[in-house]
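Entry: chain A
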Amino acid sequence: MSNNKELIVRHKLIDRLCHWTIVFVGLVTFLTGFSFFFPSFQWLSGIVGTPQLAKIMHPFFGIVMVALLAVMLMRYYGHNKWNKYDLPWMKAVVWVLLQKEDNIPPVGHYNPGQKMLFRSFVIFVIAFIVTGIMMWQPYFAPMFAPETVNWATLIHSACGILMLIALVVHVWMACWIEGSITGMLYGKVSKAWARKHHPMMLEDHEDK
Partner candidate 1 sequence: MTNHWADMKNTDLAIVMGGNAAEAHPVGFGWVTEAMEHNNARLIVVDPRFNRSAAVADTYAPLRSGTDIAFLLGMIRYLLEKKQINVEYVKAYTNAPFIVREDFDFNEGLFSGFDDTTNTYDQSSWFYELDDDGYAKVDPTMTHPRCVLNLLKKHVDRYDPDTVSSITGTPKEAYLDVCQQIGATHVDNKAATFLYALGWTQHSVGAQNIRTMAMIQLLLGNMGIMGGGVNALRGHSNVQGATDLALLCQGLPGYLKLPNDADINLEAYLNHYTPKALRPGSTNYWHNTPAFTVSLLKSFYGEHATAANDFGYDWLPKWDQQYDISKQIDMMVHGEVHGYFIQGINTLNSQPDKQKVSKGLSNLKFLVILDALANETSSFWRNAGQFNDVDTANIQTEVFRLPTTCFAEESGSIANSGRWLQWHFKGANPPGEAMSDPAILSGIMLELKRLYREEGGRLPEPIEAIKWDYAIEHEPSSEEIAKEMNGYDLTTGKLLNSFSELKADGSTACGIWIYTGQWTEEGNMMARRDNSDPSGKGITPNWSFAWPANRRILYNRASCDVHGKPRDPSRVLLEYKEGKWQGIDVPDFNAKLNAEDSAHPFIMQADGTGHLFALRQLKDGPFPEHYEPFESPIGSNPLHPKVTNNPVARMFQGLRESFGTSEEFPYVGTTYSMTEHFNNWTTHCRLAAITQPQHFIEIDETLAAEKGIANGDWVKVTSKRSHIITKAYVTKRLQPMLVQGKKVHTIGIPRHGSYEALTQKSYIVNELTSAVGDANTQTPEYKAFLVNIAKAEGF
Partner candidate 2 sequence: MASQDIIRRSGTTDITPSAQARTGAVKEVTKLFDATKCTGCKACQVACSEWNDLRDEVGTFQGSYQNPMQLSPESWNIMQYHEVMDDNKLRWQFTHTACMHCADPACLKACSTGGAIVQHANGTVDFDSDKCIGCGYCASACPFNVPKISKTDNKAYKCTLCSDRLAVGLEPSCVKTCTVGALRFGTREDMLFYAEKRVAQLKERGHKNAGLYNPDGVGGTHYMMILHDINKPETYGMPADPVVPAATEIRQDWLKPLGTAGLLATAGFALMHRIAVGRNIVEEDQPGYVDAAAETEEDKQ
């Protein structure tokens, strides 16, 4: 028990740098994107200067964010494979939310909720890059039929909305599960934290 506060590594430096760059770049991408989507939030484009600049910047920031995210997703791919512990956890998801710890089956490095989020990110990344390029004026859009671009716009904005919802969930969870943000910030979590939230991750570590 004496090693309760002992810290173990959860996120490597490179991943943490990636993550927080994504957060920064994503902020710009999302806010500018939403300034186009919701006219009442056009003022959001002010974060990069003018609406015109926002339009120019958005896809570039988008590309950077998507690229970094792709890196991150690849690196975390291994952790996010579906396994036999996930189904029981999913069935107990209500207990998870209600914080009834005793009823929660153990999970590994990531719980299925995170894995689902991860999967949605994969889809979003692909959708954004594909539709985003099709919409990109004045460079690429003229190469596609207007109707196609129009549908791409619909999908792109729908993904924007869905991803934002997903991110709200992501941030909500991050804030709720205290210790995870510091984990993402400094890379380490305590064994106690791990035991509580990702017990089988600890096994990984102890195996070593």
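For the reader, a short list of remarks on this structure follows.
Assume contacts are C-beta pairs under 8 Å (C-beta built on N, C-alpha and C of every residue); 3 or more make two chains touch, one makes a residue touch a chain; residues count from 1.
How were these candidates chosen? In short, all candidates are chains of the complex that A comes from, given by their letters.
Here the structure is a predicted model, which is why all the values come from computation and not from measurement.
The listed chains 1 or 2 are all part of this complex, yet only 2 touches chain A. Residues 4-5, 36-40, 42, 45, 51-52, 54-56, 97-99, 135, 137-138, 141-142, 146-147, 149-151, 153-154, 157-158, 161-162, 164-165, 168-169, 172, 175-179, 190, 192-193, 196-197 of chain A are the ones touching candidate 2 in the complex.
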